[in-house]
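Take a look at the structure below.
One protein chain is absent from this view; the other protein chains keep their places.
This part shows subunit A:
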Amino acid sequence: MSYAYLFKYIIIGDTGVGKSCLLLQFTDKRFQPVHDLTIGVEFGARMITIDNKPIKLQIWDTAGQESFRSITRSYYRGAAGALLVYDITRRETFNHLASWLEDARQHANANMTIMLIGNKCDLAHRRAVSTEEGEQFAKEHGLIFMEASAKTAQNVEEAFIKTAATIYKKIQDGVFDVSNESYGIKVGYGGIPGPSGGRDGSTSQGGGCCG
């Protein structure tokens, strides 16, 4: 139950790309093709371990339809990580990535870690976006990239954990002032205390306090 850190994640992308399925696969380790479409936002949570530290991920799964963007934007506030998802079998979901990214850049904090996920890679025979294109887009925009499948669970665990590891590294590197919750990080038991915790000033130097 207790954690060293709590990270807030948000999952974004067009409707139907498999956001809810990815979340369920990650939290419950199952694929449920029949479930209700997301209205507003839904929540999931899971504990992971990074660097021997328990980290709780609190994940916000959003509705993807265009009309709901104005509501979705209010969810970015205080997210430490985002999974930006497209469907490799539907080209238009890839074409919309730029606009999602623009939203994220505008409404999330600048240090939010973004993971680009090309989902449904089990449907390789219907592929409409090549792996290279995904890689290219990620590189251009400074995102981490993976192709995954909520159905087969391929890379799902990895995507969530890699994002967390990146955030964790940023903490180690002193990118965040973790006492400021607008970064989407809460410090729990055993985490790095922020400046208010009376340690060594506003940033902690890498490895200096957690080794």
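The rule is short, and it goes like this: a residue touches a chain if its C-beta (ideal position, glycine included) is under 8 Å from a C-beta of that chain, and two chains touch if they have at least 3 such contacts; residues count from 1.
Throughout what follows, contacts and distances are computed from a predicted model.
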item	value
Among "Zinc finger protein", "Glyceronephosphate O-acyltransferase", "DNA primase" or "TBC1 domain family member 15", the UniProt name of the subunit that does not appear here	"TBC1 domain family member 15"
Candidate in contact with the missing chain, chosen from A:Ala4, A:Leu23, A:Ala63 or A:Val85	A:Ala63
Residues from subunit A at the interface with the omitted partner, ascending	8, 14-16, 34-37, 39-43, 63, 65-68, 70-71, 74-75, 77-78, 96
